[in-house]
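I'd like to ask some things about the structure below.
One chain of protein is taken out of this complex; the other chains stay put.
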Amino acid sequence: MRYQTRQRLRLAALYAALALVTVVTCFPLAWALVSSVRPNDEMLRLPPTLVPERVTAEHYVALLTGRGMYFEAAGGYRPKTSPSQHFLSWFFNSVVVSLGTTVISVGVSTLAAYSFTRFSFFGQRFISYFSLMGYMVPSIIFVFPLFLVMVPLGLTDRLPSLVLGYISITLPFCMWLMWAFFRGIPIEVEEAGLIDGASRFQVFWQIVLPLALPGIIATSIFSFIVSWNDYLIARIFMNSISQLPLTVGVMHFFEGVHVDWGLMMAAAVLMTLPLSVLFMLVQRYLIVGFGAGAVKG
Amino acid sequence: MEVRLENVEKVFGRGPRAVHAVRGLNLVVPAGEFVTLLGPSGCGKTTTLRMIAGLERPTAGRICFGDTDVTDWEPRDRNIAMVFQNYALYPHMSVFQNLAYGLRVRGVETGAIRQRVPETARVLEIDPYLDRRPRELSGGQRQRVALGRAMVRDPVVFLMDEPLSNLDAKLRLTTRAELKRLHLELRTTTVYVTHDQLEAMTMSDRVAVFQEGVLQQYDRPMVLYERPVNTFVAGFIGSPPMNFLPAVVERGPEGPALRVAGVTLPLEASSRARLDQTPERRRLTVGIRPEHIRFEDPTKEHTLPARVFVIEPVGAESFVSLSVDDARVVARVNPDAGVGADDTVGLRLDPRRLHLFDAETGIAIR
Partner (left out) sequence: MGLPAVPAPRRGFRLSDRQVGILFMLPFAAVAAAFIVWPVAEAVRLAFHTKSPFSPALTFVGLDNFRYVLGDPTFWAALRQAVIWTVSSTLLQSVIGVGLALLLHQAVRGINVFRGLLLFPYMVPTVVIALVWRWMFNPEFGIVNASLHRLGLIRENIYWFSDPQWAMASVILLNVWKFTPFVVICVLARLQTIPVDLYDAARVDGASAWQRFRDITLPQLKTVLSVVVVFRTIWTFNKFEEIYLLTRGGPGTSTFNLAVYAFEQATANLKLGAAAATGVIMLALLFGGSALYLRLIGRQEE
């Protein structure tokens, strides 16, 4: 076979394989999107079709306005309120809690990471090993002791408990990321500031922080995403249906015998949307971080 | 403002792996002078500069500015300015803000800042760039901004850490001359660190040569050139470097003489006086600079037999590498010296320009 033809075939095969990969990666969410705009009768039709015949926004409207749905559960228990009514509260809860945790984790990590990279003192390696361990320990181990603490504090079933609880899962990675970012800022710029007459605080505030801003933003977005995605901690800490964040709330759609798939897919899409936006902003940094041999996850 | 270092030591680390960066340093930088700290990398010159700046604390000894002991003072209190090798400009601030920062932080009022910054910028010809960020500037322009940041504060001491090493060769030449001119006008005490002996020679009032943390010699450039105190300083100053040949003391009818490569070299009066007490057959190292070697007919008396290894024409002159016994010697000659590779020539060493060093310690014999 001629070289040209062989090259072209190779390239074609390559791009075909890549297309396949893209399809497999994107399919689940694309399918959720497609399903979320189909009316219920079309969804439950056999055999299922790829392209919808009719497109409707009824599921989204239901979620955003809190329309009731028919909802039956085993054991004769009929709920008084339907879950879709609470979707907006869940959304609001997720935003508030994720922001709260992010502020705390990133704030604390930034200060500590700066201290780590600029000063050396006793106990530094100790603390860094702890960070690594904290990152590897699964949250099922943190959850129950923290819950037992929340009880006497009277925080159970209230949002601040989630803000505190999520710190366990965001803090280690925030620290590790900020540490990497600070290591990339040359120390001479700070020395120049010191010689120019600034105090340590002034150097940190006026020179280092502006330079670390991209890193802080990336870390904040990551922390936000991790908080947004958590299920276990919220499941244990929270009870009342209106206090749940999105993750636990949406699982409530699943409690019954009849499941409203359209509603669920719409909820899935809405839940992923803000994440997708944030993710697009930060993915560059994460790839660099993962690729640079810091194999975590 | 005079800068004085008394018995300054700096040790990094502890125990058997400790590094003695600076040992027993006593140095006085007279007020208003330009002093260069010169030496190969790792010799302690940068550490010394940083101690003067206050970025490092000496392990022992004192540092004084004038009559004031500043050893324990923070950098910001010493009223010094520093130009870093990589400029260390604040990337997120404009040129104007970079220059203004030191003034702002010291509480100088906005009106005065708005006057002084453009003035300094004009002197350095960077006033068109006041609104730009460092990343938009060329290397040479950034260097001027770094210089301007130091100048605008009117400090008592300028500290410079190899500021020219990141510039291309041509820019280096012009900037060197400008720095010297600037010093002549401002007369601020300046301490300059470099490994380039040419910079040291051309710009300084005095040069301090360091080796492995120890100060070797501290004097005016020409003194270092003409009367180096040991083979290290002799070999470091001057380019191409001084040639060294093994020699043995001989006692002849006219007094002491040297035998080099099987040839007896006559000495002139002062050298003979220096070797008066030296026993026969004592081994020395003799040093001769490339510019003090002449080519002669090899059959002539008192010439060293040498074989031409390679000729490097530079334009105004030629550098000729020759082999004398096992040693390699470089001579600077006119381009029309008329020698070719593998020729045998006789080397005449100017007896007034012979440097005598002890063969073991390398110390000059006085």
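Here the chain labels run A and B in written order, and each chain numbers its own residues starting at 1.
What we mean here is this: a contact is a pair of C-beta atoms (placed from the backbone, for glycine too) under 8 Å apart; a residue touches a chain by one contact, two chains touch by 3 or more.
What you see is a predicted model; the values in this text were computed from it and never measured.
Asker: So one chain is hidden, and I want to know which residue out of B:A31, B:A60, B:L130 or B:I311 touches that hidden chain in the complete assembly.
Answerer: B:A31
Asker: Consider the whole complex, including the chain that is not shown, and state which of A:M175, A:A218 or A:M238 touches that chain.
Answerer: Final answer for the missing-chain contact: A:M175.
Asker: Which residue numbers on chain A touch the omitted chain?
Answerer: 14-15, 17-18, 21-22, 24-26, 28-29, 31-32, 35, 43-44, 46-48, 50, 104, 107-109, 111-112, 114-116, 118-119, 121, 127, 130-131, 133-134, 136-142, 144-146, 148, 151-152, 164-165, 167-168, 171-172, 175, 199-201, 225, 228-229, 231-232, 236, 246-247, 250-251, 253-254, 261, 264-265, 267-268, 271-272, 275-276, 279-280, 283-284, 286-287, 290-293, 295-297
Throughout what follows, only the chains that are shown with their structure count from here on.
Asker: Just curious, how far off is chain B from chain A if you go by their C-alpha centres, in Å?
Answerer: Roughly 58 Å, centre to centre.
Asker: Of all residues in chain B, which touch chain A in the complex?
Answerer: Where chain B meets chain A, its residues are 53-55, 74-76, 80-82, 84, 86, 88-92, 101-102, 105-106, 149, 153.
Asker: Would you mind writing out the residues of chain A in touch with chain B in their complex?
Answerer: Those in contact with chain B are residues 186, 188-189, 191-199, 202, 206-207, 210-211.
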